[in-house]
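Shown next, in structure tokens, is the structure this report addresses.
== subunit A ==
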Amino acid sequence: MRLSYPTNIRIIKVPCTGRVAPIHIMRALEKGADGVFVAGCLEGDCHYQTGNLRAKKRVAYVQEILKSIGFEPERVAMYNLSAGMGPRFAEITMEMVEKIRLLGPNPIRLKGERKEKAA
Partner candidate 1 sequence: MIMAKAKPMDEIINEIKGFRKVLIAGCNGCVTVCEAGGMKEVELLASALRMFFMREGQEMEIGETSLTRQCDPEYNRELQESIRNYDAVVSLACGAGVQFLAEMYDNVPILPGVDTCFIGVTEEPGVWTERCQACGQCLLASTGGICPIARCSKRMANGPCGGSANGKCEVNKEIACGWQLIYDRLKQLGQLDRFEQPVDIKNWSTSRDGGPRKIIKEVSRQ
Partner candidate 2 sequence: MNTTTPSKLERILAAGHLAVTSECGPPRGCNGNVVAEKARSIGDYVDAINVTDNQTAVVRMCSLASCIRIKQMGLEPVLQMVTRDRNRIGIQSDIMGAASFDIHNILCLTGDHQSFGDHPEAANVFDMDSTQLIQTVKLMRDEGRLLSGFEMKDCPKMFIGAAENPFADPFEIRVSRLAKKVAAGAQFIQTQCIYNMDKFKRWMQGVVDRGLHEKVYILAGLTPMKGVGMAKYMKNRVPGMDVPDDIIKRLSGVPKEKQAEEGINICIEQIQELKEVKGINGFHIMAIEWEEKVPEIVERAGLYPRPRVD
């Protein structure tokens, strides 16, 4: 399968989405990522039983934090798919990239750029 997906995404591998803590998502955004999505196994198919369900709750938690500081919660998302669903992965990345494109760049990155220009 030679599926193409957007080149502006960076994949960080974890053994299970249960390993993804809220701070990991926050750090990605703080360092300038425009959006973060967590791709977990299908619900009910977690090898560690409930890792993906925990991840789902944590994504929702980060969305709340983002709201509280005036950021769009849609910048983070949770998706579920299996290792065998390559086409779906490509589809999700395109969907996410499109969503983020509509939201525009991470506001803190914009500020940083302006500052650079000013300097």
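Going forward, a residue touches a chain if its C-beta (ideal position, glycine included) is under 8 Å from a C-beta of that chain, and two chains touch if they have at least 3 such contacts; residues count from 1.
If you want to know what made the cut, all candidates are chains of the complex that A comes from, given by their letters.
It should be emphasised that the depicted structure is a prediction, and the values quoted were computed from it without experimental measurement.
Engineer: Check 1 or 2 against subunit A and report the one that touches it in the complex.
Structural biologist: Contact with subunit A is made by candidate 1.
Engineer: Which stretch or stretches of subunit A touch candidate 1 in the complex?
Structural biologist: 21-23, 26-27, 29-30, 65, 68-71, 107-108, 111-112
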